[in-house]
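Coming up: chain A.
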Amino acid sequence: MSETLLQETDARAGAAIAEGPDWLEAVRRAAAERFAQTGFPGSRDEEWRFTPIGPIAQGVWRAAPTASAGVTREQLAPFTFGHPEWNTLVFVNGLYSEALSTASALPAGVVVSSLAEALRSDGALLERHLTRHAPAEGSPFTAVNTASFREGGVVHVPANVDLDQPVHLLFVSTAAAGGSVTHPRNLIVVERGARASVIESYVTLAPGQSYWSNPVTEVSAGAGSWLEHTRIQRESEAAYHVGLTHVDQQRDSHYRSFSMAMGAALARHNLHVRLNDENVETLMYGLYLTRGEQVADNHTAIFHDHPNCRSWEVYKGVLDDRSRAVFNGKVFVTPEAQKTDAKQTNRNLLLSDSAKVNTKPQLEIFADDVKCTHGATVGRLDSAALFYARSRGVPAAAAERLLTYAFAAEVIDEVALPPVREELDRLVLERLETGV
Partner candidate 1 sequence: MSSSVESLVNKEYKYGFVTDIESDMAPKGLSEDIVRFISARKHEPEWLLDWRLKAYRGWVKMTEPHEWPNIRYQPVDYQNLRYYSAPKTGKPFGSLDEVDPKLLETYEKLGIPLSEQKILAGVAVDAIFDSVSVGTTYKAKLAEQGIIFCSFGEAVQEHPELVRKYLGSVVPASDNFFAALNAAVFSDGSFVYIPKGVRCPMELSTYFRINTAETGQFERTLIVAEAGAHVSYLEGCTAPKRDENQLHAAVVELVALEGATIKYSTVQNWYAGDEKGRGGIYNFVTKRGKCAGANSKISWTQVETGSAITWKYPSVILQGDNSVGEFYSVAVVNGHQQADTGTKMIHLGKNTRSTIVSKGISAGQGQNSYRGLVKVLPKAAGARNYTQCDSMLIGNRCGAHTFPYIDVQNSSSSVEHEASTAKIGEDQIFYLKQRGLNTENAISMIVNGFCKEVFKELPMEFAVEAQKLLGISLEGSVG
Partner candidate 2 sequence: MLNIKDLRASAGGVEILKGINLAVRPGEVHAIMGPNGSGKSTLAQVLAGHPAYEVTGGSVTYLEQDLLDMEPEERAQAGVFLAFQYPVEIPGVSNAYFLRAAYNEIRKARGMEEVDSMDFIDLLEEKLKLVEWESEIMSRAVNAGFSGGEKKRNEILQLAVLEPKLAILDETDSGLDIDALRIVAAGVNKLRSQDRSFIVVTHYQRLLNYIVPDHVHVLSSGRIVRSGGKELALELEARGYEWVEAAEAMA
């Protein structure tokens, strides 16, 4: 398999961004070499112990088709939160489609463009950030992405600019994507004192297709910046999705993430946040809904390297049928990071007797004056609450839906953008009505 991938990398060298700058080509070559050495992680690798990546490692994946023919704006309407006017970069099977994208007026200096375009027009910015936050050494999947990416979204908000409208990076797969792999690479840079909201969506127009998405997103949050980052993964339920988001935060910055996973046969998302200075605030919310044989795997890591920072994490899951969820949350607190206040919670609701959960909330603390807690629960709906609802006349099935929705709504409520929050609410309710 790794050979196939590397061939694909070579093929790419002559394709979309052959004019890539030298520094990037060097990074890509190193990443390709690294992957050639490591290959895919094995089952003894602690980081991947519970993640069945066999179908990816053993699969033969072709490069995604280059034509985005046939996709219309109408088809994309359900994915735009009722706001088609928002700045939206649309990628069909991994390739940027200018025709389907929406460019609204932006404050001066703001960049919202495809990666290929940004490499041409904002080379200096990309050289500073691209591949610098999420190095290829971090994981074999990141190495593959680094060696192979063609496209992705770039958002750059200059210092002290308030981006009052969200930016949406929308990755769409079509029936033509079957058997192919894409490696989207996104970069979000919010400079000092700037404020922005970015949504990253992975959706499908061909629900039965099997393909592999391997995105990497790098985020740089400057001093005093505010960034809401919402990630919605609704891939085909036969697809494989292995994504990584790496965030670097500077002093006084506020980063809030919401990560929703509903799609894919196997969905893995790593969210790593490094707190590079004092007085940083990080909020991480997650929700996963699984059914059938789906596996949803969330790995989060937060690195408290400096004093007086706060991190708050809540990941919740609702599991039905024979699906499985994996949660692994790490909180590292270095000796310098005094007065750290970190809280991490993972809660799982099992709706079926055959659903399974592996959760491992993990603390590694080297400073003494800190407040760190974590908690994990696995269980089913509270029978007392169910009975209470039924005794007030709510039928059992409706009571279950109501309580399950309430369980999920607790994290959805943390999404700051009302249209996104409402859409997530609707998605959850819709899922509950058709059976989770």
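Criterion applied: all candidates are chains of the complex that A comes from, given by their letters.
Assume contacts are C-beta pairs under 8 Å (C-beta built on N, C-alpha and C of every residue); 3 or more make two chains touch, one makes a residue touch a chain; residues count from 1.
Keep in mind the model is a prediction, meaning the values are calculated, not measured.
Visitor: Chain A is shown by itself; which of 1 or 2 touches it in the complex?
Guide: So the chain touching chain A in this assembly is 1.
Visitor: Where on chain A is candidate 1 touching in the complex?
Guide: Against candidate 1, the touching part of chain A is residues 46, 335, 338, 348, 350-380.
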